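Okay, so here's the structure we're looking at.
One chain of protein is taken out of this complex; the other chains stay put.
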Amino acid sequence: MQMLQNSVGRKLVMAMTGLFLFLFVIVHLLGNSSVFIGADGINSYAEHLHALGPIVWIFRLVMLGLFGVHIFFGIQLTLENRAARAIEYNEKKNPRTSFGAMTMIYTGLILLAFLVYHLLHFTMHVTNPEISVGALAPDALGRADVFTMMVLSFQKIFISLVYVGAMVTLLLHLSHGIQSLFQTVGWLGAETLPVMEKIGRAAAVVIFAGFISIPVSILLGLINV
Amino acid sequence: MILDGKCPIGPIEKTWDQHRFDMKLINPSNKRKFKIIMVGTGLAGGAGAASLGELGYNVEAYCYQDSSRRAHSIAAQGGINAAKNYPNDGDSVFRLFYDTIKGGDFRAREADVWRLSQVSNNIIDQCVAQGVPFAREYSGLLSNRSFGGAQVSRTFYARGQTGQQLLLGAYQALARQVKAGTVKLKARTEMLDLVMVDGVAKGITYRELSTGEIKTSWADAVVLATGGYVNVFYLSTNAMGCSVTAAWKAAKKGAYMANPCYTQIHPTCIPQSGEHQSKLTLMSESLRNDGRCWVPKRKEDCEKPASEIAEEDRDYYLERKYPSFGNLAPRDIASRAAKEQCDDERGVGPGKRGVYLDFENSINRVGESTIRERYGNLFDMYEKITDEDAYKQPMRIYPAPHYSMGGLWVDYNCMSNIPGLFVLGEANFSVHGANRLGASALMQGLADGYFVIPYTIGNYLAGVKPGEVTDEHPEFKKSLEETKSSLDKLLNIKGKRSVSSFHRELGKIMWDNVGMARSKESLTEALKAIPALREEFWQNVKVTGDTKGRNSQLEDAGRVADFLEFGEMLATDALHREESCGGHFRVEHQTEDGEATRDDENFAYVAAWEFKGANKAPELHKEPLKFENVKLAVRSYK
Partner (left out) sequence: MNLTLYVWRQNGPEGQGKLEQYEAKNVSPDSSFLEMLDEVNQELIETGIDPIEFDNDCREGICGTCGCVINGRPHGPQEETTACQLHMRQFKDGDSLTLEPWRATAFPIVKDLVVDRSAMDRIIESGGYTSAYTGQVGEANQTLIPKPLAEYAMDAAACIGCGACVAACPNGSAMLFTSAKVAQLASLPQGKVEAAERVKAMTATAIANGFGNCSNHYECEAACPKGVSVKFIAKLNREYIKALPK
């Protein structure tokens, strides 16, 4: 447990939990992309997920744990780092780092808030109960009509803006997080670091583009009920 | 008085081993009862404090820097010698011994130099074990290069940062002892007095440079490893904080100062660019392997850019004067030759105090990329300082004070004439004679620290009752009061001139009159000018601030006050030594073609001066030098 007090130990915990969260984001994006196949695609994906039963719950608990640890140490490390520079400079230039790196705690907290909203919206159906799967008729095959729920939701400009905004913060968070994770586990050297920084940013952009393509397509009417 | 160096007798190659056996030992469990003060944490002090701590002594280590990793040993670039004979080129302990005696112009003790040569090999082993990243061959074996005109490759190096790496090795060993609790480190402290009880060194008085507090500390032995004094010239390659203060406080308590006139002027430094200049930067001597020194033949050409001076109008003066050694002539000779050209008004650059070091021929011969590979970091440093690209135009260089071979007198055990006061490294006078060879300073510092003092201090302490005198003794209170009042005195002068203006003026007197070429007239002049300046200092210096908290003006004022006394002793020694040897060149004693002439008949001795008071002549004590293993010979580099 010494590791959880150590500077590098906790950095590794951040990296490893971050890695799984990152992998989850990729899987989630792939799953969501089934919306482009139409109602059949995403509704059958949702059906399959629900058929897993308790495994879904185990998965959810694991994710909750990972999130919790990532957030806890993220906040703890940030507080320590602020205490390490109790008095700020009157003038300070940061030529090397990035906006994404400097704002990790803020983007992280925004993502946390978004996550809560996201769960309230699509999972617990609290924010917009009128367009939740419970309120909507099942699809032709009797499955919960996730497709219609998504389309009707994202047709609301406000909801789409919230999601796009959240994905901007995810973009920023990942633009630093991905390369940082590789540095933390010690895989980078002088030559590979700049390359990994580019790859990390590119991957963040791809994920960003992937996620926003859904509300954008719906708003543009490319996906319709 | 005739001094006795207490050198062991018998065949030279057995002296150190026999002496080690003859010395008394201290029972391991008794060692922790002894307290030792180490002043200075450079190569000698850091290595010494660490090794004494390892042995179990109770060590207190003091340094004026904010960390024990910063002593000026760190700035040594070139390397460290050892007689390993790895390249199979004929090196041996005897050859290193011989070269050092000869290079020192026969003014060092044979036994001390032998010991240094013998332990040189242990130093390399020790440093490698510490993780010092010495240069390696592709085989994985240690790499050697030749240095400073030696005919064998015996220099070990870590890029151009050998001093740094060796010092960090010693610093880390010291850090380990700090952790183990055997060494207590007192950084940001300056020793301001040596406390003597019944003629024996028993402690120091020091100032905490951050808080301004004056404190005392007792010890069973005091070791000074406080470096050299060439900042007496104001402009030198030494760090800003280097001073004679610790050594001088000891001298004022009766320790003899030996051969102070032996100062080394390094030929390849970046010339002064203006009045603002605070120090001079050394460029590794290795540059002379590929650079050619020249000045214009005619005074009128000196203002022209180098590129506009035709080949036949250039005077490659070292090649002209020393056809066989050419640009690789030893330091003292190359320095003097540069000065001669500038005195002849053929110098170049600001103030015309500079000569060219030209790489054009080498670049044409081996290509710019090869030169860049060899000296890239030096060329970069040169460009940072001068804003000139030495690949395109010749470098300008000029000699600068660099190292002091002289220092406190010590016997073979590194103990001064004051019992209980030991002196290590550049602060003592022992092994370099009148001139130090390249890559030998690091060797001496580590030899004294790792392999000499751990043995010899035990021999002394074996006859001492541990903790017999502590700072309860009235002498400590007296020293404390005296130190406080001397600081108050400096602050209360409240004159008009800044401390640094006095230092600058002293430096100019020393450089013009007691520098590279000394004469009876110039030295007499200096001996008039220095006391006059000292007089003015004590009437008219302006020291700002107070004794509380950090006050670098007060620190500097104390150091300059000591230089103002010490400079006079240096000039006195130079005046008395009616010969030219090594770093001491008297214009009266030279051959027709300007070579130094030594006077072995009358001056083959160590001149140890006893301070008798600020305006009194110091008393000379002599230690005759005997050469039984190396034949006295004239150095010739023609």
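Observations on the structure shown:
So that you can tell them apart, the chains are marked A and B in the order they are listed, and the count of residues begins at 1 in each.
By definition in this document, a residue touches a chain if its C-beta (ideal position, glycine included) is under 8 Å from a C-beta of that chain, and two chains touch if they have at least 3 such contacts.
Treat the numbers as computed from the prediction; the structure is a model and nothing was measured.
Put simply, the missing chain touches A, B once the whole complex is considered. Screening B:T100, B:Q126 or B:T205 against the full complex identifies B:Q126 as the residue touching the chain left out. Touching the missing chain, out of A:L30, A:L141 or A:L193, is residue A:L193. Residue B:R69 is the one among B:R69, B:R346 or B:H473 that touches the chain not shown. The residue from B:V59, B:V113, B:L168 or B:A604 that touches the chain not shown here is B:L168.
In the full complex, chain A makes contact with the omitted chain through residues 2-3, 5-12, 77, 80-81, 83-97, 101-102, 104, 176, 179-180, 183-190, 193. By the touch criterion stated above, the residues of chain B touching the omitted chain are 47, 50-51, 54, 65-72, 74-75, 84, 86, 122, 124-131, 133-142, 158-159, 161, 164-165, 168, 171-173, 175-176, 178-179, 185, 187, 210, 237, 239-241, 273-274, 276-279, 281-282, 381, 384-387, 450-451, 454, 498, 500, 542, 544-545, 549-550, 552-553.
Methods note: only the chains that are shown with their structure count from here on.
Chain A and chain B have centres, each the mean of its CA atoms, that are 64 Å apart.
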